[in-house]
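So, chain A:
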Amino acid sequence: MNALTTMMLLPILGSLLVAVIPNDQVLRIKQAALGTTLLVAISGVLVWMRFDSANTSFQFTQSVAWIPSFGINYAVGVDGLSLVLILMSVLLAPIVVLAGWNESEGGRWSAKVFYILILVLETMMIGVFAATDVFLFYVIFEAMLIPVYFLIGGYGSGERAAAAVKFLLYSLFGGLLMLASIIGLYVISGRNGGHTFDITKLSEMHNYMSSTTQNLLFLGFFIAFAIKAPVWPLHTWLPDAAASATPGTSVLLLGVLDKVGTFGMIRFCLALFPDASKTFTPIIMTLAVISIIYGAFLAIGATDIKRLIAYTSISHFGFITMGIFAMTAQGHSGATLYMFNHGFSTAALFLVAGWMSARRGSTTIADFGGLQRVTPVMAWSFFIAGMSSLALPGLSSFVSEFLVLVGTFTRYPVAAIIATFGIVLAALYILIPVQKALHGPTTPGNENLPDLNLREKIAIAPVIAVIVALGFYPSPLLNVINPASAHVLELQGFTDPTPSDSAGK
Partner candidate 1 sequence: MLEIQTPETIMFWILAPVAVLAALGMLLVKKAVHSALLLAWVMITLAIFYIAQDAVFLGIVQIVVYTGAVMMLFLFILMLVGVDASDSLTETISGLRPIAITAAIGFGGIFVSLIGRATIGHKPYGLEFANTNGNVEGLAQKLFSTYVWPFEVISALLVTAALGAMVLAHHQRTIARPSQREQSIARFRTGSLGGAAGLPSPGVFARHNAVDVPALLPDGSAAPTSISATLKARGDMLESQSFELGEVDNTVTEEK
Partner candidate 2 sequence: MSPYNYLYVAGLLFTIGAVGVVVRRNAIVVFMCIELMLNAANLTLVTFSRINGTLDGQVVAFFTMVVAACEVVVGLAIIVTIYRSRRSASIDDASLLKR
Partner candidate 3 sequence: MEFISPVLNYAQLAPILIVLAGALIGVLIEAFAPRASRFSSQLFITIFSLVASFAALVRVRNESSTDAAMGSVAFDGAGVLLQGSILIIAILSTFLIADQENFTALAASVPGSEEERTALQTDLRVTEVFPLTLFAVAGMLLFPLSSDLITLFVALEVLSLPLYLMAGLARRRRLLSQESALKYFLLGAFSSAFFLLGIAYLYGYSGSITLVGIQQSVVGGAGNDVFLLLGVAFVSVGLLFKVGAVPFHAWSPDVYQGAPTAVTGFMAAATKVAAFGAILRIFYVSFANAEWSWKPAMVVIAIITMVFGSAVAITQRDVKRMLAYSSIAHAGFLLSGVIALSKSGLDASIFYLFAYGIATVGAFGIVTLVRDSSGEVGDLNRWSGLGKRSPILASTFALFLLAFAGIPLTSGFVGKFSIFSAAYESGSTSILIAGVLSSAIAAFFYIRVIVLMFFKDPVEDGTSVVIPSALTTVTISVSAVVTLILGVYPAPLIDFITNTALFIR
C-alpha cells in the first residue's frame, strides 16, 4: 500500500476508533487520538527517511481513477516541498493533541467530536500537500474548512461563532475563485489533449493560453492562496479566528492550514502560470512587503496575546510570499524552510500563550506580569518561541528569514531592504509582550499560577528542540528542499542572478 495513502488512512481509522469509544471514557479517547497522531508522525518520519532527495520528481506516487470522465484521479505523491510540509503537519499533530489535552472541555460538544475533527483534519492536512491532482487538491482544500470551522466555532472562546463564520466565508470566497480557475484549466486541458487534472500535465497548459486567460486563471488561484496565507489586505479573518480558536486549533490553523496558501503559490501559481507569475510579481512583492511591515505594526499595537501572534504571522507570511516570488534559489528554499519553521515557532507561541491564558483566564497581555519568576519554564518556552519568531540567529527561523532576504535582495533589493526593517519591528513585537507579561513585577492575580506540568513540558520540548536544532543544523531539511526549489525555478526558466560585481570574472 502506498505510504502516503496509508498515512492518510491512519487518522481516519483513528477517528473511527475514537468514535466507538463511549463518550464518558474521555481519557481513552484522548489516548486513542494521541496514539494515532504519534503513529502518523512516525510514519511521516519514515517517509522522510526513505525519500530520495536527489530525485526531483514526485515520489511515493499513487494514482487511482476517481472520476475518469472528468480526468480526475486520486493521485498523490511528494516532492521535497510537500514532504517538508507533511512532515511538519504530522509532527505538530501529536504535539497539539498532547498540548491541548483539555481543550475539548468547555466546547459545545463532547471531547469525542473534538478528536474526530482533529483526526479528520490531519488526514486532510496530509492529503492537501500530497495531492498531485489539482482537483483532489481543491476538494481537500475546501473540505478542510469544515472541521476547522467546527473546531473554531465549537471549542473556541469569545466570539467564536462569528470568527468561524468569517474564516469560512473568506476561505470559501477564495475557494470559489480558485474553482473558477480550475474550471478554466480543465476546459483548456480538454481542448489540448484531453481533460486532466494531473499537475505535471497541466503545467504545460500555459503554452495554450492567451496571456489574459493566464492572468485571470492565475488570479483565481492566487487570491485563494492569498486569503489563506494570508497576504495583506485579505488578512482580517486571521486575527479573529486565531483569537477565538483554541490554542491547538490555532496551531493547526496558522501552522499548517495557512501554509496551504503559500504551498499553493509555489505548487500551482508558479508551476501552472509562469508568465502570469512574472507579470504579477511586482504587485505581489509590494503586497508581501506591506504584509511584513503592516503585520508587524499591528502586532506591536495588539493588546491581546493571541491576536498578537496572529499578526506576527501575517508579517511572517509576507516574508514567505516575498521569498516565493523572488524567484531565486535562496528565496524559494528559504520560503519553504520558513513554512516549516514558522509552523513550529508559531506552535510554540500559541501553545504557551494558550497555557498562559488558560491559567490566568485572560488573553490580555496587560493582565500578566512577572511570569518569569512565577512560572519559569512556561516563561522560558514563550521566550524561546518569541526569539525564534523574531528570527534570532541560532534558532530556526533565522536561517529561513535570512535566506528569504538574501534571495530577495539579489533580485529585488528595494523590497528586501524594506522587509529588513521588519526585523527591528519583530524585536519590538516580541519584546513588548515579553516585557509586559514575563518581566516586571508579578502583578496581582499572577502570584500563584502553576508552572507547566509534565505533560505540557513533554509537549513543548520537541517543539523547542526542533527550533534550536534546525537553527544550527538545517541541512536535513534543506537537502530535501533544495532540489525541489531548484526544479521549480528551472521550470520557470529562472536562474539566480550572478553576483553583479563579479560578473566579469
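How were these picked? Simply put, all candidates are chains of the complex that A comes from, given by their letters.
Following the convention adopted for this analysis, a contact is a pair of C-beta atoms (placed from the backbone, for glycine too) under 8 Å apart; a residue touches a chain by one contact, two chains touch by 3 or more; residues count from 1.
All figures in this text were calculated on a predicted structure; none of them were measured in a lab.
Asks: What candidate from 1, 2 or 3 touches chain A in the complex under consideration?
Replies: Per the touch definition, chain A is in contact with 3.
Asks: Which of the residues in chain A end up touching candidate 3 in this complex?
Replies: Result: residues 65-70, 108-109, 138-143, 145-146, 150, 153-154, 160-161, 164-165, 168-169, 172-173, 176-177, 179-180, 182-184, 186-187, 190 of chain A touch candidate 3.
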